[in-house]
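Every protein chain except one is present and positioned as in the full complex.
Letters are used for the chains, namely A and B, taken in the order the chains are written, and counting of residues starts over at 1 for each.
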Amino acid sequence: MIPPIVEDTIVYSSVLVLLSLGLTLTYMTTKVPNFAHATISIVGSYVTLTVLVLSLISLAREALISQADSQSFYRLIKSFSFAPLHYALFMALGFLLGSLIGVAQYKLVLKPLSQRGANVVQLMIATIAVDMFLLSMLNIYADKLLEYVVSKANELSSIAGFKVNLGVQTRDFILYSYDYSKTLGTQRLVIIAPIMAAALLLALSLVLYRTKLGVALRASIENPSLASTLGVNVDKMYTLAWTLSLGLAGLAGSLIPLKYLVNPSTGQLFVLSIFAASILGGLNSLAGAVIGGVLIACFEIPVFNYLSSHLGISSAYRTVIPLLAMALTLLFIPRGVAGLNWKKLFSRVRR
Amino acid sequence: MPVEQAYSFLLSVLFYMGIYTIVVISLNMEAGYMGLPNFGKMMGVAAGAFTTSFFTWRLALYLHNRLTGEPIVYSDYVRENAMIVSRINEWLSASPGISLFLLLVTLIASLAIGAVIGYIASYPAIRLREDYLGITLLAVAEVIRVIGYNYKPIAGGTLGMQVPDLFRWAGQHRFSVSVLIIVAIALIVYLVYQRMLSTPFGRVLRAIRDDEEAVSSLGRDIVAYRKRVISAGTATAALAGALYALYTGSVIATAYDRVTWTFWPWVMMMLGGAGNNVGVLLGVGVFVIARTTIYTYKNMLEAYVPFNVVWLDYLLLSVTIIAILMLRPQGILPEKPIRTVKPLIRQNEST
Partner (left out) sequence: MLRVENLNAGYGKLQVLHEVSLFFPERKISVVIGPNGSGKSTLLKTIFGLTKIYSGRIIFENNDITSLPPHKIASMGIAYLPQTNNIFENLTVEENLRMAGYNLSKEELEARVASSLEFFPQLKLYMKRKAKQLSGGERQMLAIAMSLIRKPRLMMFDEPTAALAPKIAHQVLRSIVKLRDELGITIILVEQNARAALEIADKASLLVGGRVIFDGLPKDLLENPELGRMYLGVTSGQV
């Protein structure tokens, strides 16, 4: 049996790695940290919720068609668990929706503003505005989804002859129970999250280092003017980067509600953890993003846990960890972990 | 609109304009004049509010106990906060002199604490470049808020605390009088800043913004200027925070969030035109009036909007910000170049 704190760290670091990879990749293209990154991932969370809602409704309909009574109906509903198809569906849709929003953000907001000569601060504010816009949209969606659920429940109730309650809410929701596996004795997420993170990381590296497209993307990120004189369509490359980055965000977000409480504004709570992970790793390094994600997750969970139990610090102060990490990194090692001169450090240590 | 409603609309607008003018004027000095992207503006406001919640009732209690000889007894000041404060308020409602004294002391204390926090927070400002600096200040502000939210003695932790009503002596005119005082203070702040920034000091700030190296090669200590500006700016924002807390009668850390107290001031500044104090007034005015109007006519708008009007706010705001950035990034009133020589040249040219 894996201790819960280890499970926690595994899941959190997988999610954080996927998110900080995306953030770093978009930073490398537009040189602006994207404040909307976390909220876009929460869009993925709502994809998962929607898949759940639709599945429950169709399950409920089937149950009622077979004339179930109220007890067996509720037993059926409560026993619902995500099947492999569901995971594939919400992860894929999360990726898709995330990438669409990402491309829209790039093409409709950031690219035009860059072309008009907006400076870094103005671009940062633009990303904050996009974040707020998406937040409003998510709130509206949460309302609408709830209306839908309620109306369907009423419909089913009148067919059933008893009160049908699907047991879902569109705010403050957590889908742990649908992810629990009796055979594993724990959540499937504990396996799925790290595997997805590793697989996607591998896929991304292969694309970036083994394909012509990937090399062109890296070239465009590093030196867009030189790349364009060589015939690369730099804009297409940037669009590709944004597609991948926010696709990863949407996918990571689709997994989040399986373990964490989700609200439209949940993104605001952890956006700074993602920033901290990217900054700690070094905003110009993808390998750094991975290292940063793992480190921040370890600081936030096992390290903080140790400190809080031994020093009596309330667990509410966990949010201070990424903030401190961010500030300290920017002050002392601004290029992040990836920017450290490892050779120099090792030679110093050897002496 | 009936007179009463119109009057309360006016009071609300004046209140928010007063508070935000103070905040945005200080932000304008930091970001507009000196080019310091202060994304941690909220920390000043929070500092003022927390000073009020920590300090004012304690001083009031001390004076009450000394002067009335009927000490208020309590065991847990956070839980019994409401009782303590209401007893104090009763006493204060008959003592305008003491209320004003407490007001003065609270404001001075807020200025002081704000200056100290600003000074400490300015350390990262010394060496970081734009986007990194903005993020670091954002992080520091968040840390302060987390501490204020969790460390009970400051602001009652998650429950919040009430603060003594220092305007209760005005009886039924409480709201009008408090708004009057706030507007007066805002006016004073505006005039002080206007004066301060039209001196060579203001020119140096702008010069630093435009070309740091040139200014420092002329012998000016850039670091010292940054420290001074951030301390002063944070102290000023603290003033606004204290006034806000005193007007609303309570402090809860969640009310001092980065959207309301960092992002919106930025929007107001950009809307009116950065680097330009009259622009600040304009930006604050337009923003506050627009929002108050939406809020007042919320019910009417419900008919036109296919979703809950609550979300309209953020939606319109985000779209407006992006529109400003795209169409008129310099704001309504762009910065005027500094006039040091009378325009006789133009007169001569036309002859």
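List of remarks:
Everything that follows uses one rule, which is that a residue touches a chain if its C-beta (ideal position, glycine included) is under 8 Å from a C-beta of that chain, and two chains touch if they have at least 3 such contacts.
Bear in mind that the values here come from a model prediction, so they are computed numbers and not experimental data.
Within the entire complex, contacts from the absent chain reach the displayed chains A. Contact with the omitted chain, checked across A:Ser81, A:Ser151 or A:Asn223, is made by A:Asn223.
From the options A:Val215, A:Cys298 or A:Ile313, the residue with contact to the chain not on display is A:Val215. Those residues of chain A that touch the chain absent from the view are 212, 215-216, 218-219, 222-223, 225-232.
Everything below uses one rule, namely that only the chains that are shown with their structure count from here on.
The centroid of the Cα atoms in chain A and the matching centroid in chain B are 34 Å apart. Contact residues on chain B toward chain A in their complex (touch as defined above): 31, 37, 39, 124, 127-128, 130-132, 134-136, 138-140, 142-143, 146-147, 149-150, 259, 263, 266-267, 270, 307-308, 310-315, 317-319, 321-322, 325-326, 329. Taken together, the chain A residues at the contact with chain B in this complex read 31-33, 109, 112-113, 116, 118-122, 124-126, 128-133, 135-137, 139-140, 143-144, 272, 275, 279, 314, 316-317, 319-320, 323-324, 326-327, 330-331, 334.
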